[in-house]
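Complex shown without one protein chain; remaining protein chains in place.
For reference, chains read A and B in written order, and residue numbers begin at 1 within each chain.
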Amino acid sequence: MERPRHQGMAKNTCMRWRLPLVCLLWEVAMIVLFGVFVRFNPESDAHWEEEKQKMNLTSDIENDFYFRYPSFQDVHVMIFVGFGFLMVFLKRYGFGAVGFNFLLAAFGIQWALLMQGWFHSFEKGKILIGIENLINADFCVGSVCIAFGAILGKTSPIQLLVLTLFQVTLFAVNEYILLNLLHVKDAGGSMTIHTFGAYFGLMVTRILYRPNLEQSKDKQGSVYHSDLFAMIGTLYLWMYWPSFNSAISEHGDAQHRAAINTYCSLAACVLTTVAFSSMLQKKGKLDMVHIQNATLAGGVAVGTSAEMMLTPYGSLIVGFICGIVSTVGYVYLTPFLESRLHIQDTCGIHNLHAMPGLIGGIVGAITAAAATEDVYGTEGLIKAFDFTGQYATRTPSVQGGFQAAGIFVSLLMALAGGALVGAILKLPIWGDPADENCFEDDVYWEVPEDEESDVYRMHDPAKPASP
Amino acid sequence: MERPRHQGMAKNTCMRWRLPLVCLLWEVAMIVLFGVFVRFNPESDAHWEEEKQKMNLTSDIENDFYFRYPSFQDVHVMIFVGFGFLMVFLKRYGFGAVGFNFLLAAFGIQWALLMQGWFHSFEKGKILIGIENLINADFCVGSVCIAFGAILGKTSPIQLLVLTLFQVTLFAVNEYILLNLLHVKDAGGSMTIHTFGAYFGLMVTRILYRPNLEQSKDKQGSVYHSDLFAMIGTLYLWMYWPSFNSAISEHGDAQHRAAINTYCSLAACVLTTVAFSSMLQKKGKLDMVHIQNATLAGGVAVGTSAEMMLTPYGSLIVGFICGIVSTVGYVYLTPFLESRLHIQDTCGIHNLHAMPGLIGGIVGAITAAAATEDVYGTEGLIKAFDFTGQYATRTPSVQGGFQAAGIFVSLLMALAGGALVGAILKLPIWGDPADENCFEDDVYWEVPEDEESDVYRMHDPAKPASP
Partner (left out) sequence: MERPRHQGMAKNTCMRWRLPLVCLLWEVAMIVLFGVFVRFNPESDAHWEEEKQKMNLTSDIENDFYFRYPSFQDVHVMIFVGFGFLMVFLKRYGFGAVGFNFLLAAFGIQWALLMQGWFHSFEKGKILIGIENLINADFCVGSVCIAFGAILGKTSPIQLLVLTLFQVTLFAVNEYILLNLLHVKDAGGSMTIHTFGAYFGLMVTRILYRPNLEQSKDKQGSVYHSDLFAMIGTLYLWMYWPSFNSAISEHGDAQHRAAINTYCSLAACVLTTVAFSSMLQKKGKLDMVHIQNATLAGGVAVGTSAEMMLTPYGSLIVGFICGIVSTVGYVYLTPFLESRLHIQDTCGIHNLHAMPGLIGGIVGAITAAAATEDVYGTEGLIKAFDFTGQYATRTPSVQGGFQAAGIFVSLLMALAGGALVGAILKLPIWGDPADENCFEDDVYWEVPEDEESDVYRMHDPAKPASP
């Protein structure tokens, strides 16, 4: 193991002035921009009483808040507890996983409110926000959490904030192209969130390739309890995914249907994940990595189509396939990507988000192309794909073509954007950890003392007594 | 401890081909059956716009989705995080507890959608599903999670899948007899879920009696952190139980009332659990087993009556009693059941589900029998007990009689079904663990290596051996 270290121990990882500066300046920028641009929309503004009369609504229950708030809270839990704890599986990086996820998401949702607001909720010089904007901001940040999974343990908090700034920006652009220019449906974000987030993250980690990462190999595993913590993340993602895929669908049947389809797909996915986890291991034992991750692939893969008439058995088929693809990916593809393509993917987002995201885009394109008036009803078809205004003459098969185009656009944006941002993050000014300190909380966190001395001592017995 | 081992170390617990085969074949069967039978119901189908006009609804908010989805998500959390983590208390069986619970529930909800669908949502050859079906599927699986508690740590994942297949089937039959033939009310499932699930599980564990289980006695306890994980399960069950008992009640006052009654019962239950936990221990110290389990008995015991006019103080009384019964059960009854009746009940489901379930059935019968037009209003009484159609002439006291009959039917179905399924699970082909490997994740799971050696040894090395 005596390759020359291209990164010395002397690496300056001290965050004392850099991190506070970035946090404070950016937050001040947020305040200024919010002050200039962000206002309440008619449903959250105190003029609502007048608005109700204008819209001829008889009850406060018609406020969008009551259609979407429960789903919003579920999505919120997925972003902060779901993603945060899913990444706690590393034995020595629990604070970083849940803490940095917290930090980047808290910044990201503010910036996303602005970016998405300019594209989608801009009226008379103001961004008017309501509950749907909060959900969309959480969604946007979800794609950053996904990318974070690829570089988990190998970056400084400043790098993560820089990543968030750029990725949210590009996410909003990509989303605008898909939803507004291509008029694509993607309520659960198979393309905009998962495909985009995952390939973006994979490209970033490719650029940040660390040839000597085996120096911290011993810290890349889990311990018994960290695996249980991670299951909290897994289960909340799994349970609330029906809310994720239905949160911004049309009121009524679309939200209802999206939840059912997602529920079915996820259930099937668990069975095939377990089957292949056992089958691909010599002794037939189950691997926690698969249970924690591949069981979720079914939710990713119906992200585009869940609100369509995918049907429950269609959902089962998608879940069935994705559990297999994802588990096989963990066993065979992740090692291949690392050794051959130099893609070091800490959480295996390629298996959980990238491939299922692509499948999700394809399933969405096929489901859209296959739509008929018979299945949807005349009104239903128009409502489901918003075939109104300039799109009134679009047919399902044309819609399918645009859906497919959306996959490619997302992929291209992700790879180009990831390359750009990876290059920026490679600058030697962000305080990233040395190879031997990766996957180690001690670099950026005060770790409880008795923990330092001996709790975990044997995790890495070779490690010299640290400062 | 030198009794002859009737089970050798050589037991074949390898799951490599058996488990994948079962998972894949059964999932394919689900897909085929869903393909033939399952479709969206009018509220989740794309024809909803037309349906709305037919039903004369003016707003999408009238879609059942908005009445029940928040409760559904709470129930979902109870099944997967609640039951899953409640059982993580065992020091070496956390993966199995939360992971197998995940597996069996994911399969069970699919099979339950079919079984319950054939009985309750079958129209013109199709099962039409909506949000209420998802809740009912979760409920059905809840009874399997309960039974799992009795045999926790002593079975292979294949056995659990076989158990799920049969128990869901019998659950649906029993539920049909109660709800449709006897016209019994049981919205929170004191009888159909708890009584049935618990006695089913107790009978199964009786049949699977392991006389030499003391060989793994050292693993049957908890450690400090596993007890904290278990409290996550406890609290989510406790907090969301009002949603559980109200999830499928009639819209309006019934859902509202069911939540309030359950809230009250659970609150009282905590106080008496603490009282008796302290009282029954020589030094007056509290026992985590009681706090984790007996505090929930109050939710079980108002399962039938919560939607009725039980009243808040009636709920307090039920909770008061059940906290006592359940705690006393843990202290005196569980050891008795094991030593005398050879019922090895890992989680003590007899105390948490069986006895409180019976009490719940009785309370329900009494509350129904005591119903008057004065208390419910004329319309209210008819609505509360659905005294319409062929039941238009049924009186509250007759209803009380049928409720009581429902208890006995559930009990009989559970004992007979449990005996049958126990016998099937006893076949030596399912790969169950040897006595000395019970309560041990290592048999069916890849366990992180360094855990094996000494991870936690030293939390506070300086601390003198405390009293």
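In the analysis below, contacts are C-beta pairs under 8 Å (C-beta built on N, C-alpha and C of every residue); 3 or more make two chains touch, one makes a residue touch a chain.
Note that the structure is predicted; figures quoted are calculated from it, not measured.
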| item | value |
| --- | --- |
| Listed residues B:K124, B:K285 or B:R340, member touching the removed chain | B:K285 |
| Touching residue (missing chain; options B:Y240, B:Y330, B:F402 or B:Y444) | B:Y240 |
| Sole residue of B:G35, B:P312 or B:G401 that reaches the chain not shown, by the stated touch rule | B:P312 |
| Missing-partner contacts on chain A, residue numbers | 14-17, 19-21, 23-24, 26-28, 30-31, 34-35, 38-40, 43-50, 52, 59-61, 63-66, 69-70, 73, 76-77, 80-81, 84-85, 88, 94-95, 98-99, 102-103, 106-107, 109-110, 113, 129-131, 134, 157, 225, 229, 232, 444-451, 455-456 |
| Where the unshown chain meets chain B, residue by residue | 61-62, 66-67, 70-71, 74, 91-92, 218-219, 221-225, 227-228, 231-232, 235-236, 238-240, 242-243, 251-253, 255-257, 259-260, 263-264, 266-268, 270-272, 274-276, 278-279, 281-288, 291, 295, 309, 311-313, 316-317, 320, 375-377, 379-381, 383-384, 440, 442, 451-452, 454-460, 462-463, 465-467 |
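The working rule: only the chains that are shown with their structure count from here on.
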| item | value |
| --- | --- |
| Whole-Å gap between the CA centroids of chain A and chain B | 33 |
